[in-house]
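Below: one structure, written as structure tokens.
Removed: one protein chain of the complex. Kept in place: all other protein chains.
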Amino acid sequence: MQISTKDIIKPENLVYTKTKLLTDTPLSYCPGCGHGTANRIVMEVLDEMGVQDKTIGIAPVGCSVLAYNFMNVDMIQAAHGRAPAVATAVKRVFPDKFVFTYQGDGDLAAIGTAETIHACNRGENITIIFVNNGIYGMTGGQMAPTTLPNMKSSTSPYGRDVEIMGHPLRITELVAQLPGTYFVSRQAVHTPAAVRKAKKAVRKAFENQKLNKGLSFVEIVSNCNSGWKMTPNDSNKWMEENMFPAYPLGDIKVPKDENI
Amino acid sequence: MAKIKGAIVVDVEKCKGCEVCVISCPTHVISMTKDVNGKGYHYAYMENSDACTGCTNCAIVCPDGVISVYKIKVDA
Partner (left out) sequence: MKELKLMKGNEAFAEGTIRAGADAYFGYPITPQSEVLEYLMAVRPYETTGMVVLQAESEIAAINMVYGGASCGKRVLTSSSSPGISLKQEGISYLAGAELPCIILNVVRGGPGLGTIQPSQSDYFQSVKGGGHGDYKCIVLAPSSVQEMYDFPKLGFELAFKYRNPVLILSDGIIGQMMEKVYLDEPTPRWSEEEVIKNSPWATTGKVVDRERNIITSLILEASIQEKHVIKLYEKYKVIEENEIRYETFQCEDAEYLFVAYGSSARICQKAVQILREKGIKAGLLRPITLLPYPKKAINDLSKQIKSIVVVEMSMGQMVEDVMLAVECKIPVNHYGRTGGVIPSPKEVADFMMQKIKGE
């Protein structure tokens, strides 16, 4: 029996569409940027958990500064790097809400290092989503704390010389050492399989929050094709070859009492 | 024997033509149009619609969430 595309495209046959927890505002991210996917899986998880009315998100300064335009939950836009401090207070005054920050590597691992480490160390019962693309995307591709050795950026035009500019900061490994973090994982969103795994980690992070387990920290290693000056697919390949060896994917800290 | 048939709908005006979906499709269904949308992007479409299995890989990996996926079981 021949079946036409028109016969397939019917409401009852829908198996996947954008979550209602994303608004209809077009995302401001560059074509192919992993931020869009990362935004979406966070919202899909909150949608699936049915907690839109209990969620307060904190947007950073950086490419995802406008996340509050896309995420259909109550949102607070924080000063550069301070999202974990803002989230700390939100969770403390509203212990029953789901509170998350969504931050990039400049925001979380440079200017906001103190807030990140101390929120983690206090074991604030929040979820931190950390998107690491090794560069300051929004301001035009400057060197970030996470920029790889010899990697070119607009402020390391001859490549990051670690003798002069220091080494890439693996803050996720760092926060995993702190007693306050309950679950620390590093994921990616550049392939369907990676997205499915990343979403599971995000789900786990929010489920932990529901159970008052402490801080869950999910890094998403992502591309910055504009900053890296590559096509999206090339940047994803470059990411696999260069970023993943420096930032290996997988769970970094898993609760002892659990098997994942 | 039952067979799975799928189809996708692309939100043409929101597609940014990044092509991440193209290489994520296991059955090589998706290509980019020669035409451009209102923003000037070539956008994704089903060039080889017969091969679509509705696996949702394209939609899951789409950074802009512009792809909806439909799927039915048909008797061969």
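Here the chain labels run A and B in written order, and each chain numbers its own residues starting at 1.
Operating definition for what follows: a contact is a pair of C-beta atoms (placed from the backbone, for glycine too) under 8 Å apart; a residue touches a chain by one contact, two chains touch by 3 or more.
All values derive from a computational prediction rather than experimental measurement.
**Q** Tell me the shown chains the invisible chain touches, ordered by label.
**A** A
**Q** From the list A:68, A:136, A:183 or A:247, pick the residue that touches the absent chain.
**A** A:68
**Q** Which of A:14, A:49, A:79 or A:174 sits in contact with the chain that's absent?
**A** Per the contact definition at the top, the residue touching the missing chain is A:79.
**Q** Of the residues A:88, A:181 or A:236, which one touches the chain left out of the display?
**A** Missing-chain contact among the listed residues: A:88.
**Q** Take the complete complex as the reference. Which residues in chain A touch the chain that isn't displayed?
**A** These residues of chain A touch the chain that is not shown: 52-56, 58-59, 65-66, 68, 72-79, 82, 85-90, 92-94, 97, 114-115, 118.
We adopt the following convention: only the chains that are shown with their structure count from here on.
**Q** Report, in whole Å, the distance between the mean C-alpha point of chain A and the mean C-alpha point of chain B.
**A** Centre separation, chain A to chain B: 25 Å.
**Q** Would you pull the chain A residues touching chain B in the complex into a rising list?
**A** Touching chain B: residues 1, 3, 5, 7-10, 13-19, 22, 26-27, 29-37, 40, 189-192, 195-196, 231-233, 236 of chain A.
**Q** Report the residues of chain B in contact with chain A in the complex, numbered from low to high.
**A** Touch list, chain B to chain A: 5-7, 9, 14, 16-20, 22-24, 41, 46, 49, 54, 56-72, 74-76.
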